[in-house]
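One protein chain is absent from this view; the other protein chains keep their places.
As written, the chain order gives the labels A, B and C, with residue 1 at the start of each chain.
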Amino acid sequence: MARQTPLSRDEFPAFRKLQTRWADNDMYGHMNNVVHYALFDTAINGWLIEQGLLDPMTSKIIGMVVETGCAYFSEMAFPDTVVAGIRVGHMGTSSVRYEIALFRNDEETAAAQGHFVHVYVDRQSRKPQPLDRLMQLKLEDYLR
Amino acid sequence: MARQTPLSRDEFPAFRKLQTRWADNDMYGHMNNVVHYALFDTAINGWLIEQGLLDPMTSKIIGMVVETGCAYFSEMAFPDTVVAGIRVGHMGTSSVRYEIALFRNDEETAAAQGHFVHVYVDRQSRKPQPLDRLMQLKLEDYLR
Amino acid sequence: MARQTPLSRDEFPAFRKLQTRWADNDMYGHMNNVVHYALFDTAINGWLIEQGLLDPMTSKIIGMVVETGCAYFSEMAFPDTVVAGIRVGHMGTSSVRYEIALFRNDEETAAAQGHFVHVYVDRQSRKPQPLDRLMQLKLEDYLR
Partner (left out) sequence: MARQTPLSRDEFPAFRKLQTRWADNDMYGHMNNVVHYALFDTAINGWLIEQGLLDPMTSKIIGMVVETGCAYFSEMAFPDTVVAGIRVGHMGTSSVRYEIALFRNDEETAAAQGHFVHVYVDRQSRKPQPLDRLMQLKLEDYLR
């Protein structure tokens, strides 16, 4: 179980500021490990929506999550603000690996970091679809 | 079942800006009715912490929720921003009724509004305690 | 702020057994007040699905929540089991008021109780629709 090393802010091209909520803290008084994934989802999908790459209720092609993972280095807790650094780790024919680091308040070093693999599928048939050209071009700018 | 009338922003002395999250939207594509209460909790407790009236892990006196309610007027959805208007509806010996309205993005009229009654108790014994003088003074400024 | 009196099991015609989850407990080591509403939603909608009265992804008529409320009498916590007592409090032309009490493990007296008003609307237009005859007949059996 070799531990990862926490990434720093300068390894990310884009950031999103995220709020914590009262109930994010569990019995141990810190942000529960599950919440990190809710923040990943919010950071990545919020960013895709803003870039015009996703409309969750109408897009014909939607991202299905096929793999996620997270390493936790230090505790965060409500009412902390979390800054999510995001980058594209890899682009396949119909899949994208997003990499996300979560920075607590003004800290320069990640409190947690993880990834999130989307396979893009047809909303109805759920069959994989190649990434369209616009998406490829936009995502290339954020490629690691 | 007489319906309430939506309140407007000028009926509130304090506001907090709150983010929505991807998973706040349920199968119907809108913010699930449960999330409104998570936002109430976050708005009120975040404000109490900022005013120096609560430290959730160390305060000897903590607020137990004994009653909550919400009326829903119109739909909100991720990635909307929600502005919570907050005011104190009533102060008892050891209880406070907080009133909260949720405004969608820049809207002037509430999409939902509700209340939340805290009884202040000793953290260990869970017995009600009278509101301390500092808290009374601070909350009076926000009394309806 | 007149407090309600906790109801007992014999005031309910139907029950559903519900599980708690690790993260239902907040910093105070008890089930957060928001979770009660997630359990109401799960009890009522799960029951409607089982009765053949709702298919959340395909039904043309769906229930929009317009009002909810809850009174909290005593604490519950993961890993408690929660038994939800459900009954119909009122049926209008296009709305139903469901009443739910949450019993902790084997307790006879409610730890919390609340209500939940659905207005039935067309999924597309979101316009209210009269309750259909089948639904009226089924719900009458559970009327308070």
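Miscellaneous remarks
We take it that contacts are C-beta pairs under 8 Å (C-beta built on N, C-alpha and C of every residue); 3 or more make two chains touch, one makes a residue touch a chain.
Remember, it's a predicted structure, so these values are computed and weren't measured experimentally.
On the side of chain C, touch with the chain left out of the figure occurs at residues 18-19, 21-23, 25, 29, 38-39, 41-42, 45-46, 49-50, 56-57, 78-79. Listed by residue number, the positions of chain A touching the unshown chain are 1, 3, 27-28, 32-34, 37-38, 41, 56-57, 62, 64-72, 75, 90, 92, 95, 97, 117, 123, 126. The omitted chain makes contact with chain B at the following residues, 22-23, 25-27, 29, 32, 34.
The rule is short, and it goes like this: only the chains that are shown with their structure count from here on.
Here the chain at the heart of the shown protein, by mean C-alpha position, is B.
Averaged C-alpha coordinates put the centre of chain B at 22 Å from the centre of chain C. In terms of their C-alpha centroids, the spacing between chain A and chain B amounts to 29 Å. Among all residues of chain A, those that touch two or more other chains are 22-23, 25, 29.
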